[in-house]
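I'd like to ask you about the structure that follows.
Complex shown without one protein chain; remaining protein chains in place.
Read from first to last, the chains carry the letters A, B, C and D; within each, the first residue is number 1.
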Amino acid sequence: MRSFFAHAPFRLYLGILLVVLFIVLGGIMPWFAPTDPLTWYTAPRNQNPGAAYWLGTTSLGQDVFWLLTYALRNSLILGLIVAGLSTIIGVFLGLAAGYAGGWLDRVLSFFMDALLCIPVLPILILMAALFGGQLALPIVGLLLVIFNWPYPARQVRAVALTMREREFINVAWFSGESSVRILVRHIFPYIAGWSAANFINTVLVGISTESALAVIGLSSAQQATLGTMIYWAINYQALLAGRYVWIGSPVLAIVLLFIGLFLVSSGLSMQSAARRMSV
Amino acid sequence: QQMTDVGTPRAETLIVDMLNARVGNPTNMNMYQQGVTINHGYHQMAGALLYDIDTAKGVQIPDLAAEMPVANEDFTVFQVALREGLTWSDGEPFTADDVIFTDNMIRDTPALGYSAAYAAQIASMTKIDDHTVEVTTTKPTPRLAIVLGSVIYGNPFHVVPKHVWEKEDPATFSNFPPVSISAYKFKDYDPNGTWFLWEKREDWQNTDVGQMIGEPKPQYVLFRSYGTEERRVLAMAANDMDILTDISPESLDILRGQNPNVRAWFSGFPYANLDDPCERGIHFNTSKAPYDDARTRWALALAINAERASIATFSGMMRASPLGIPPTTVLMDTYHQPMAEWLGEFALEDGYKPFDPDYAVRLGERLRSEGVTDIPEDPEALRELLGVGWWKHDPDQATKLLLDAGFTNDGGEWKKPDGTPFTINILAPADFEVQSQRLAFAVANEWNEFGIPTQVQQMQAGAFFTAENTGDYETGSYWGSSCAITPDLFVRMEGWHKDYVRENGVPASSNQGRYVDDELSALIDTLRAVPADDPQIVSLGTDILKELVEGLPVIEMFGTSKFVPVNETYWTNYPSADNYYEGPWWWWTNFKFIAAQLEPVQQ
Amino acid sequence: MTDTAPLLEMRNVSRTYRKGGPFAGVPFKAVDEVSFTLPAHPQVFSIVGESGSGKTTLARMVLRLVEPSAGEITLLGRALHGKGRDRIDNLEFRRLVQPIFQNPFEAFSAYLPIEDYLKSTALNLKVAGSNAEAEALADRTLRSVGLSLERIKGKYIRQFSGGELQRISVARALIPRPRLIVADEPVSMVDASLRMSIVNLFRQIVVEQGVSFIYITHDLSTAYYLSDQVSIMNAGRIIESGAPTKILDHPSQDYTRELMAAIPGVDERWSELADIDRQYAHPNPRQESASKHLPGTI
Amino acid sequence: MITIDNVTVGYGTAGFIKAVDEVSLTINDNEILGIAGESGSGKSTLMRAVYGDFSTGLRIQSGSVTGRFTDARTGRSIEAPSSQFRQLWWDQISYIPQGSMSVLNPLMRIEKQVVDGLPRRERRGSRAELRGRIARFFAGFGLAENVLDAYPHQLSGGMRQRVLVAIAAFVNPRLILADEPTTALDVVVQKKILLMMVEIQRRQRNSLVLVSHDLGVHYQITDRLIVMHRGKIVEAGPTAEIFANPRHDYTRNLIASLPRLHGRRAADTLGETA
Partner (left out) sequence: MNLLRFIAGRLVVYALVIVFALTVLFFVPRLGPTDPVEAMLAKVASQGAYMEAAQVDALRQSLSDTFGLSGSLLEQYWAFIKRIVVTADFGPSLSMYPTPVMELIWNALPWTFGLLLTSTLIAWVLGNFVGLASGWKPESPSSRIMEGIAICLYPIPYYILALVLSILFSYVWKIFPLTTTIRGAPWSWDLITSIVWNSFLPAMSIVIVVFGWWVISVKAQTATLKEEEFIRYARLKGLGDGRILSRYVLPNAILPQITFLALQIGLMFNGSLITEILFDYPGLGLLIYSAVLQGDFNLLMGTISLSVIAVATATMVIDLIYPLLDPRIRHR
């Protein structure tokens, strides 16, 4: 590990710093919230940032900082689970389709193509309407996974198709490797970097799709997510009223989180390239 | 000369916010077809009803009719005199033939959604002379003017020009561009339905408005939609909008900050007009346990801190009401204040007196301490402003009631009588009715605080009303039957009759709370037979309201505050608290009377 | 397995590809009715032919990477392809037959340390029971090709030269002690100095470890140098085969002669070069250059 | 034409990995110079230094590479270090890079790739005339005219290799640097290409530097040969002389280990197995 970090480029450090910051904010800080920040009037309304309320309070008397930690927690969980599941499923099915070929490939490819053609948001809006105007996060997550796995799958399949022709795959087979081990140990590393990038992008897609739903009032507004935070802020005209911290903090959180993840992934890929190239 | 973006001189154009945002099918103005929206100006400026409403006095007035209907003894045959000297916008005179034609057309065209409903009430219309019609009803109808004219918002009975419609199939006729009867005629529109332009008729003298008020000043009235609330607010701030329909108090705050010419109903606190004819509260499906027990409902009412809920909803700019009718200026005088004494003495079964007359005083203090100015010091003035009082916030009594009703509480967790955990799900509007929506969250916050886990389930209009009507809910935040505008409460109170109760799953047209109260139903039956101008009306109404307090099928909370700002940059003499010639209901049919009284600002 | 059964037998094996797709395409025989037998005793069997003559297709059929369209291949008397009961199972097949491919830089994943291949071959093919045994075996095998486990440990493909990699490929193929190694142009990407050492290594393996080789090349000279039997392939057919000396001394086909003539040997210059020189009247710098241009530069 | 004077070349921006170590060499007009040596001995590096391609992190640490060319139009003589050869590229010097399977733009027709970068002097005439000339030139390499309309992926490896040689030669430069142009091709194709290269060199009377690790190739076509070993030149001289009388052990070894038809066989030395 030490030698690994000794060469880490600056962007990797910065990215890790940001990601750790958000993990602390969303993963650890919520445990320390003095009161449930979702409850209204636990604080005076419309306070500016200050010593007592670090990021001020909302028009509903909620502490923006603690609300943000709760929102981050839920959004992070959603984003990470959606990204994790769809990347894992996508990569696995993509590898399987590309490597196995035949009817499996055809069936999987059809589903990939079909799902890619269907725009998610109208479906989510439809489902939201069906679920009585509010979609619980798990359902949003599930739908996002269903509609997002084809992205990595299609890419991975294409890579796997070319990989199948590569000689070292034959060598691996003659080394007695099973199909699964060939997929995992020999083909996967070639798409790992790409998968990481996809993962990061999907984190963002997850978080921002939920935000979009929330903003048009189709997510359950009583849950704290970055999206519902924006929803409430807009509902109370935070932007026009100049309560920039309230509306700005979730937006900035999304942006910084993405930047953090982006820096980590690009930093890591530079890192691993350097490690493999170094003599 | 400054022009609007639709090409009219700005100084001669009155720009009005469109109630339901943009219109998807702008080239259909057949008001008898389902799914045709006409509140883009036709409803407010171009059409006219037989009877309209004077919202300041709370009485109906004749419009196309020359006077109120004259009934026979048993209220089944009426003489309706029509206004003389009116012409349609194409110059044809308006006569009894148009009314008769309209009557026949509705009755004979089942494809019109209104047909069956109309025929169920009106048996026939016959022509007496060119300006008199005789109306026969299917059953005694003491309130014919309500059946054929507007009390709230409007009425489906629109007289159509015979010479135009007789050539068309009313089921498919698009009525575009429409021939109008009132002082404005159709001028231009946006194919995407975001705006509609109406122009003053040269022959405005031959219209209802011309005869009743005189020449309207605006040469053009532009109805337009700016979409989301932020945009509507920005539009008015930028002087691109003269009259806005409902917005939130925060938006009004911003507007006042941005543009000194913007004002609301009151020039100071609470800014909003408090005379909306429907009040908001939390209602129950009383057919579902545990809400079928009045004690449960009372406990939940006492678990609410109404001051906090008021601030949470609209920053306290609301008038509280413990009664089942809105605390409007007219009704406060007729019911709320006279009933205050009874309310103070009212006791629950166990003798507990729940009423708290000092609600307004405490809220006033609290608001003052938060720095709100313009709060009166005098307790009576405060009660007049913020309501005669409300139920106490008494968690102990609430606990007692719940325990009495068979609930249990172990370790802070409430269990229903059947032993399952007590959690509440409040059905709330998602994208409309911001006050009901916020009220739901505010009440949920209170109940959560009390210890009952409460969720707000927001639904789009379609889903929301389906759930309401089919009884697919336990508690909801909306207005239900709690509407009234005149001292005669029959119009909506009728809805509490047990006859309208339907099984859960079957849609109900009214009494969605499925509330069965024999005494209440009996009172409604009595009221049904009493005409609107009978002096008994008020005492009957009072009895009905008492009945509703006892049973508490709805936790009535606040009159609706309408933040309906106007911009005085181009036009003045809008109605307001200081200039109360009409209520600020821009989206009702009587808006044309308001528009006719606006004055241009000398630039 | 019987001693008498030949190691490998091909009977009228063909492989057809479609060229140009299903609508416009025409069937195209990459390998056309090839038959030969590899006797049980260890030896090098070379297949020589120009590009596109079907050598790789043939090799891949032996390696089970391509199914024959017709004909039958048996290994030790048992079927290599098809669904028959006597078909050799995958594990056993891989213990009997191993490949060495043309491009050493393509033979290993860039993401796995090279020794991993050696160890997992040993463990997967059950020639070593434990990690320690596998390491010992890998080291021993590496030493037989002039390397050692220590030298390659923890290194990735980019950190080796082509010659090293090709030797590691050989070592990997030797791990299960197979009966047959199929080497498809194993030295064409390796530079000349290493070429011979690898070829010699093959020979040494044949002799010392009793492994047979199918050696595929377009270079008749290494085939001649290395093999016990040579087959010349052209357009999918084996047009000539026999002992190398026999073929080279008495080629029966024009094609074989053309192949022989194309080898850039150091015995005689290509006759065509003289024509070119004559045509363009080259001042023949061979004689003058050394004295005129080079003094003092080296 | 090119004088390489005691040059040390290597790679790296931070550190320095020496690849060519104090080498001196002259490339003459009108000759075929062969460079042999094992993999990694610095052959390609030397070629890059001569061509003046410093894009891969290549650095000349000491010594110099100087070129002397005559400008065909003005007749003036240009003398410059290789770092300034850029304006001579694809005019006075052309280059056939190693590993030529992927050096052609996959989205450009071959004709376009021949014309792209061609010096003005070779471009004279209308498009049709130019095409005609290219087609005739290609025909000499056994490439039909329709090859000009093909995309690289439509050509076999051998064809692509021939195209590259043809492109570099069509420039008609004073010097062609060819880095392993025939490695991994089958012998029949290799022979065709080599003969073509010789013919072009003879016709154009320019210089050709041919890198190959196959001594047989050098024996066949080069006039002069240098042998590199670990970044140094261990042997230099007319090809025939070196083959007749190798001075360095390494060279001797190389020559000795060349397989020869009808020569010694491993099967003989290591014994029959049967």
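Please note the rule applied: contacts are C-beta pairs under 8 Å (C-beta built on N, C-alpha and C of every residue); 3 or more make two chains touch, one makes a residue touch a chain.
All of these numbers come straight from a predicted model, not from anything done at the bench.
Q: Check each of B:D5, B:E503 or B:D534 against the chain that is not shown and name the one that touches it.
A: With B:D5, B:E503 or B:D534 as choices, the missing chain is touched by B:D5.
Q: Check each of A:I16, A:M29 or A:A212 against the chain that is not shown and name the one that touches it.
A: Result: among the candidates, A:A212 touches the missing chain.
Q: Which residue, B:P161, B:P277 or B:G389, contacts the hidden chain when the whole complex is considered?
A: Per the contact definition at the top, the residue touching the missing chain is B:P277.
Q: Would you indicate which residue among D:N6, D:Q61, D:S83 or D:S102 is in contact with the undisplayed chain?
A: Hidden-chain contact among the options goes to D:S102.
Q: Name every residue on chain D in touch with the hidden partner chain.
A: 51, 53, 55, 86-91, 95, 97, 99, 102-108, 116-117, 151, 153-154
Q: Which chain B residues touch the hidden chain?
A: That gives, for chain B, the contact residues 5-7, 21-22, 24-25, 28, 33-37, 39, 110-111, 113-118, 120-121, 146-147, 151-156, 172, 190-195, 224-228, 230-231, 234-235, 237-238, 240, 277-278, 431-432, 460-470, 472, 483, 491, 494-495, 497, 500, 507, 509-511.
Q: Please give every residue of chain A in contact with the chain that is not shown.
A: That gives, for chain A, the contact residues 109-110, 113-114, 116-123, 125-130, 132, 151, 154, 204-205, 208-209, 211-212, 215-216, 227, 230, 234, 239-240, 247, 251, 254-255, 257-259, 262.
Going forward, only the chains that are shown with their structure count from here on.
Q: Relative to the centroid of every protein C-alpha atom displayed, which chain's own C-alpha centroid is closest?
A: That would be A.
Q: Distance between chain A and chain B based on Cα centroids, please, to the nearest Å.
A: 45
Q: Please work out the Cα centroid separation of chain C and chain D, and write it as a whole number of Å.
A: Centre-to-centre distance between chain C and chain D: 28 Å.
Q: Quick check: what residues of chain B touch more than one other chain, meaning two or more?
A: Not one residue in chain B touches at least two other chains.
Q: What residues on chain D touch chain C, complex-wise?
A: Those in contact with chain C are residues 24-26, 28, 30-31, 36, 38-40, 156-158, 183-191, 194-195, 198-199, 202-203, 205, 213-217, 219-221, 223-224, 233, 236-241, 243, 253-255, 257-267, 270-274.
Q: What residues of chain A sit close enough to touch chain C in their complex?
A: So the residues of chain A in touch with chain C come to 166-168, 170-177, 185-186, 189-190, 192, 276-277, 279.
Q: Could you please specify the touching residues of chain C with respect to chain A in the complex?
A: Its residues touching chain A are 63, 65, 91, 94, 98-99, 101-103, 106-112, 117, 120-121, 123-125, 156, 158-159, 169, 172-173.
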